[in-house]
Every structure is written in C-alpha cells, then in structure tokens.
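Missing here: one protein chain of the complex. Every other protein chain is in place.
So, chain A:
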Amino acid sequence: MQSILEQVGIGNYIILSALLFCIGAFGILYRRNAIIMFMSIEIMLNAVNLLLVAFSTYHQDASGQVFVFFTMAVAAAEVAVGLAILVSIYRNIGNIDIDNLKNLKG
C-alpha cells in the first residue's frame, strides 16, 4: 500500500505550505488589526511546521518532527509576549488598531 505522501507527492506539500506562508506574510503586510496580524504570524509558522513534517516523512528522518516541537514552543512563547504588549497598549489607548501607533515618526 502506498503512503499518503507518495500518493500526493512532496511537490504539492511544498506548494501548499508556500501558499499558506504567503497568506500569512500578506496578512501581516495588509491587515491593520493586531489580533489578525498575530494570527498571520501563526499561519506563517504553521506553514513551516507542515513543510517540516512533510520533509521529515519524505526523508524517513525523525529530526524534522522534533524540530516542529521546538517551533511550536517558540511560537507559543512569542505570541504570549506579543499579547502581553497588546494588553498594555489597550490599557494605555483603549483600542488595538495598529494605525493609532504613530507616536514614533520615521
């Protein structure tokens, strides 16, 4: 019996995760709501996780799957810090629209 990976093909996995990654990247560039931007970051990181797991099966090598655990832990820590910053912004100005953050001019 063929494995799922052989049926679908590694190329399609790469294309899928590249698409997800681009959705995340464009979400960060074009959306102005901080929560949506956080979700976009998560989509980017999860696209990488999908890619790592697909490659891990492709190479019959477990280290890719171990790396995914590291990535998940790091992503959780990162978003925790981001949400903490967001809460203190909300306490200071009462909303979370990125466009209101214009005190530092470049």
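By definition in this document, a residue touches a chain if its C-beta (ideal position, glycine included) is under 8 Å from a C-beta of that chain, and two chains touch if they have at least 3 such contacts; residues count from 1.
Simple rule for what comes next: contacts and distances are computed from a predicted model.
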Identity of the absent chain, which is to be given by its UniProt protein name, from "Cation:proton antiporter", "ABC-2 type transport system ATP-binding protein", "FAD/FMN-containing dehydrogenase" or "NADH-quinone oxidoreductase subunit N": "NADH-quinone oxidoreductase subunit N"
Missing-partner contacts on chain A, residue numbers: 14, 21, 24-25, 28, 34, 37, 41, 44-45, 47-48, 51-52, 55-56, 58-59, 61, 63-64, 66-67, 70-71, 74, 77-78, 81-82, 84-86, 88-89, 92-93, 98, 101, 103-106
